[in-house]
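Encoded as C-alpha cells, here's the structure I'll be asking about.
All protein chains but one are shown in place.
Then we have chain A:
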Amino acid sequence: MQHYPILSIVTLFLGAFLTVIFGSKNETVRKFIALVASSISLILVLMLIKPVMIENNVIQYWMGNWRPIHDWAIGIGLEVDSLGLFFGIIAVVTIFLSIVFSFRYTEKDSETDKYYVLFLMLSGSVLGLVFTGDLFNMFVMIEIMTFAAVGLTAFRNYQEGALEAALKYLVLGSIGSSLVLAGTITIYSQVHTLNMAQISALLFNNLTPSTLFAFALLLAGYSLKAFVVPFHPAAPDAYMSAPSSISMAFSGMVNKAGVYAIIRLVYVLYHAMSFKSIQLLLIIIGTITMFVGVTMALAQNDFKRLLAFHSISQIGYVITAVGVSTALGLTAGLYHALNHTLFKGLLFLTAGAVFYATGTTDLNKLGGLAKKMPQTAAVFLIGAFSISGLPPFNGFVSKWLVYQATYQANLAPVTIVALLVSVMTLASFIKVAQSIFFGQMPKEFENVKEVPLSMRIPMWIMAILCVLTGIFPNFVTKYLISPAVSAALNVGKYIDIMMGNGYAEKILGKPVEIPAVDYVLAGYWNPVAWLVLFALLLLAVTIVAVAGGFNTASLPVDGDDSKYEVFFGGEANEYSHVKGNDLFWGLKYDLRHYFGFMHDAHSGIINDYALWAIFTTTIFIVYIFLLVP
C-alpha cells in the first residue's frame, strides 16, 4: 500500500518510455501500452481510497529511503493525504477515459506514438504533482506538465493556429514556471528545506517579508497554471488547437493541478486562510475569473474555444469557493472541481466527436446534427445542463453550495455574480445546442454518422457520472469531499506523518482544530426525493402517452407533403439556419462596449499577455506586502 503512489506515477512514465522504444512502429502496441499503463495507474489510485479517504490515513514514501535525520528532511518524499488523493482520483479517471477516447479519435493523425508518449508524460507529471510532498519536486512536475502540454497543443500542427497556440502556451507557461521556481528558491533560502510538511511547520506564525514575497510569486505562478484571469489567454488557444482528448485532460487535470497547488499553498504551506486579506484576494480573482470567462465564452464562435472559456469561468467558481475558506466553502470548491472535471470532460469529448464526424467545430458551419448523432446530442445535453447547474445534474449541487457558502460569508455581490454567471453559462450552451445539434443541417453533412462505440463509451461514462454525482451528493461528500476538506483544514496530521509524531505539536504548539462541516443549513439539497417525484411524473406522462396522447400514427415524417416543411412565411422552404453568430443580439448590443473592450484586450499578441501576467504578479506582491500582516 505504501508503494501504490509511486507505482502509479512510475507506471505512467514507464509507459511513456516503453512507447518510445516499442510503440514507434506498431499502432496496436502503443495503444496497448497506453491502455495498460493508464488502467494500472487507475486501479492503484482507486485502491488508495479505502486507506486514505475512509480510514483517514496519510501515506508517506521516502524516495531512496532518504528519511529525515534529526527532524530535518533531506530526501524527496511522497505524501498522499486525502486532498492530494482527491485530485489524484480526478486525474486518473480523466487519463483513463481520455486514453480510451483517443484510440479511434486519433486514427486520422500521423505519428500517434508521439501523442501517446506526451500524453503519458503529462499524466504522470500531474499525478506526481498531486502526490508529492516536496516543493521542488512540485516545480519539476509542473515543468514536465507544461512542456508535455505545449507539445500536445502543437500536435495537430497542420491546423491553423496550432503552432501559435503552442508558442503562447510556451511563453506564458515559462513565465509561470519561472515564478514558481523563484518562489521555491526564496522559500528554500529562508527555511533551508524543501519538504512541504516541514516548511508548513516552520512558516507557522513565522512569516518574514521574504517568505511573503515567495508566497506572492508562488500564488501568481500556480494561478497561471490554473489559468485564472488575467493569466488565462494561453488557455483558449491551447484548448482549441489541441485534440479534444487532450483538451479534456487540460481542463480535467492540468488546470486542476494548478487549483490543487493553490489550495496546498494557501491552506497547508502558509496557513494563509486565517488572513482576511488573502481570502479577499482569492475571492476577488475568482469572481473576476468567472465573470470574464463566461462573457468571453458568450462571444465565441468555435465550440472548443467556447468550452475553454467556460473552463476558465468554472475555475473561477472553484477559486472563489476556496477563498471563502469556511468548511462549507472548501466543500463547495472541491465539489465543483470534481464536477467540472466530469462535465467539462464530457463536453470536450462531444466536441471531439463532432470534429471526428464533421471535421470542424465552427459554430457557424454546423447545424442539425442531432438527427445524425443522437447519442452525442443526448450526452451533450446532459453535459450542458450539468454545467448550467440545472437540477438534478451535478452542477446544481456544487453551485448551490457555492451560493450558500458565499452568501453565508456575507458576500452577497459574489453570490449575485455567481448566479448571473450560471445563467450566462446556460445561454452559451443554448447557443452551442442551436448551432450544432439543432436547427437545419447544411447539405455537406448529410452523410455524417454517429461516432464509433469506443468513443461513445467514455462519453456515456462521464454522462452517467454527472448524473450520479448530482443525485447522490451525500455519498460524494462523505467519501470524497469531506476527507479532503478536513485534510486541508487540519494541517497538523500532514506534518506529523512526514516528520514523525509530535513534530507538529512541538512547532505548532497545538494541533490545528478541524471545524466541523456544518450541513444543518436551510434544507440541504436532497435530490433523491425528487428523483422519486420525477419518476412518478414520467410514469404519469407515459400513461398519457399510452392512452393515445402522442398518437404516433399522426406523426409521419416521410413523404412529399408540404405540411411537414417548416414554416417559411408562406414561401417555398430554403436552407436558413440560425447560427452561433446570429444569437443573443440584444445582449450583445446592450453590452457592446464591454464586449468591444474585451475583444480589444484579447489582442492575440503574446507580449501583451506576458505583460498582463507580470503586471498581475506585481499587484499580487504589492497587495500581499501591504495587507498581509
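Heads up, the rule we're going with is that a contact is a pair of C-beta atoms (placed from the backbone, for glycine too) under 8 Å apart; a residue touches a chain by one contact, two chains touch by 3 or more; residues count from 1.
In this text, contacts and distances are computed from a predicted model.
Only one of "Formate hydrogenlyase subunit 4", "4Fe-4S dicluster domain-containing protein", "(2Fe-2S)-binding protein" or "Proton-conducting transporter membrane subunit" fits the UniProt record of the hidden chain, and that name is "Formate hydrogenlyase subunit 4".
For the chain missing from the display, the contacting residue among A:23, A:439 or A:492 is A:439, taking the whole complex into account. Considering the full assembly, A:416 is the residue among A:1, A:36, A:416 or A:627 that touches the omitted chain. Residue in contact with the omitted chain (choice from A:93, A:261 or A:424): A:424.
Which of A:17, A:475, A:564 or A:597 touches the hidden chain is settled by the complete complex: it is A:564.
Here one chain is not drawn; of A:15, A:258 or A:389, the residue touching it is A:389.
Within the entire complex, the positions of chain A that touch the omitted partner chain are 368, 370-371, 374, 377, 381, 385, 388-391, 396, 400, 403-404, 407-408, 412, 415-416, 419-420, 423-424, 426-427, 430-431, 433-434, 437-441, 521-523, 525-526, 529-530, 532-534, 536-538, 540-541, 549-551, 554-555, 557, 563-568, 576-578, 582-587, 589-590.
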